[in-house]
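Quick one: the structure is below, questions incoming.
As you look at this complex, bear in mind that one protein chain is not there, while each of the others sits in place.
Each chain carries a letter (A and B) given by its place in the written order, and its residues are counted from 1.
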Amino acid sequence: MKQLCCPLNGLRNISEFLYGGEYHAKPDQISCSARDWAEHVFFDENNAGLVIEWWCHLPTSYWFLVERNTVSDEILRSFPCSDIYKQRDDSPASASRDKGGQGE
Amino acid sequence: MDQSPLTLVPGSLLRRSPLYRRHAETGASFRQVDDCAVPYRFRSHQEDTDMARQLGLVDLCGLTKVGYKGPGASLWLGQEGLLLPAEPNLAVLQPDGMLVARLSLDEFLVLRNLESDSSLICDMESAWSLDSAVQTYLLPRRDSHCWLAVVGAEARQMLSKICAINLHLDEFPNLKIAQTIIADLSVIIIRHDLGLTPCFYLLADVALTEYLWEVLQDAMDEFAGATVGLAALLTLKTLLVESSK
Partner (left out) sequence: MTRLPLRPVTRVVKVSDNRLPPPYGLRLQRQETVRFSFDGKRFTGFSGDTVASALAASDQWLLSRSFKYHRPRGVLTMAGQDANTLVQLSANPNVQADVHPITADLQVSAQNVSGSLDRDRFAWLGYLSRFLPVAFYYKAFFRPKGIWQLWARLIRKYAGLGRIDAGFEPDRYDKQYCFYDVVVVGGGPAGLSAAATAAAAGAKVLLVDENPELGGSLNYTEFPLDNLRCMALGQQLIDNVVDHALIDIKTNAVCNGWFADNWLGVVGGRRLFKVRAKQVIMCMGSLEQAAVFRNNDLPGIMMSSAALRLIHLYAVRPGRKGVVLCGNWDGYRCALALVEAGVEVQTLVDLRAKPKVSHPLLEKVEALGIRIRFQQFVSQALASSQGHHLAAVEVRQFDSADACSGALLGCDLLVMAVGYTPAYQLACQAGALVSYDETAETFVVNNLPHDCHIAGSMNSVWKLDNVIADGAAAAQRALSGLDMLRNEVSIRAYEEEQSPNFSWPIFPHKRGMEFVDFDEDLQVEDIINAVKDGYEHVQLVKRYSTAGMGPSQGRHSALTIARLVATERGITVSETGVSTARPPYSAELLAHSAGRSFFPARRSHMHYRHIELGAQMMQAGAWYRPAFYGPEQHQHTLVQEEARNIRTNVGIIDLSTLGGIEVRGVDAAEFLNRIYTYGFIKQPVGKARYALQVNEAGAIIDDGVACRLHRDHFYVTATTGGVDGVVRSMLKWNAQWRLSVDIANVTSAFCAINIAGPNARSVLKTLCQDVDLEDAAFPYMGVRQGTIKDIGLRLIRVGFVGELGYELHAPQQYGEALWDMLMNAGSAHGLAPFGVEAQRLLRLEKGHIIVGQDTDAMTNPLEVQMGWALARAKPFFVGSRSLQELEKSGLKRVLAGFIIQGQSASVPLEGHLVVDKGAITGRVTSCHYSQTLKAVIGLAYVPVQQGVAGQSISIKVEDGALVSAQIVELPFFDPDNLRQRV
């Protein structure tokens, strides 16, 4: 059985993990075209080579990211989400309130 | 050790372990710990203790435990006077025997000691409020998780049949924690040796207590292990004191 290294729990059998899809940067859902939005929601790159993926360690519900070579199935590194998402996201495309605090 | 007959009926208390029926059926005698009946003995005290030295399974669901989580948790717990593990997946024994387990950078699990009172853990719980404990969130671990113990010289051998984590002492020393999957369910394993006797606490979703219990009993079968009561654990603990004298 394949193993995966969780940044919190260390090396574990792959059966302890849930695959969470490919990581890719989100388009701005307010300004992007419908086409771009559909690409984001329904399509993955499915690149033959290096990809970054979401994985969740099930016993701890811990989400992290993994860099993997889809050709050799070699896992190059796994790292916490905070390496990419460094700060609070209040961008208009993510926040539920506009600046006046109106959101209902 | 108190040898007086124990006549507590577990159903007479409001709080009940999900396993109390099984214990009653197998002739357990119970003792009230906090507000719950805990199986105290299944055979004579000596027999229970001898069994536990080889391989025993103990239901500690009745004992108090609580979780704290959040970016402020370590600060708040420190202010409450607890010693905290330096990194995730380690536990620290408190002076009064309480165990503080660090499950992640900002999540802690506090397990009551086995013998004396639980006043400290209860005081902490009543001191906590969303407003007073900044970015610290209480988790109702006492109700969300069962607490079982696998104890005895053969505990590791037995667990190696169902647990894919290397529990060898070199890799998994006393007070080490693993959060893993056993028999398709998420389990927190904490090694907490009782004196010289290996002991593993297993905590899992309380709705799966009976399932986990059956899995463990099945795995124990070939080792001739059995269910033992809290009294045996207390005795094993004291053996450390004797042997270290």
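Please note the rule applied: a residue touches a chain if its C-beta (ideal position, glycine included) is under 8 Å from a C-beta of that chain, and two chains touch if they have at least 3 such contacts.
Predicted model only: the values in this text are computed from it and were never measured.
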Contact list for the unshown chain, restricted to visible chains: A, B
Touching residues on chain B - with respect to the absent chain: 11, 14-18, 21, 36, 61, 69-71, 130, 135, 137, 139-145, 160-166, 168, 171, 183-185, 205-211, 215, 218, 221-222
Residues of chain A (touch criterion as defined above) contacting the omitted chain: 1-3, 18, 20, 29-30, 34, 37-38, 40-42, 54, 56, 61, 63, 73, 81-82, 85, 87-89, 92-98, 101-104
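Throughout what follows, only the chains that are shown with their structure count from here on.
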Centre distance in Å when chain A and chain B are each reduced to the mean of their C-alpha atoms: 36
Residues of chain A defined as touching chain B within the complex: 8-9, 12-13, 15-16, 57-60, 62
Of all residues in chain B, those that touch chain A in their complex: 88-89, 103-104, 164-165, 178-181, 186-188
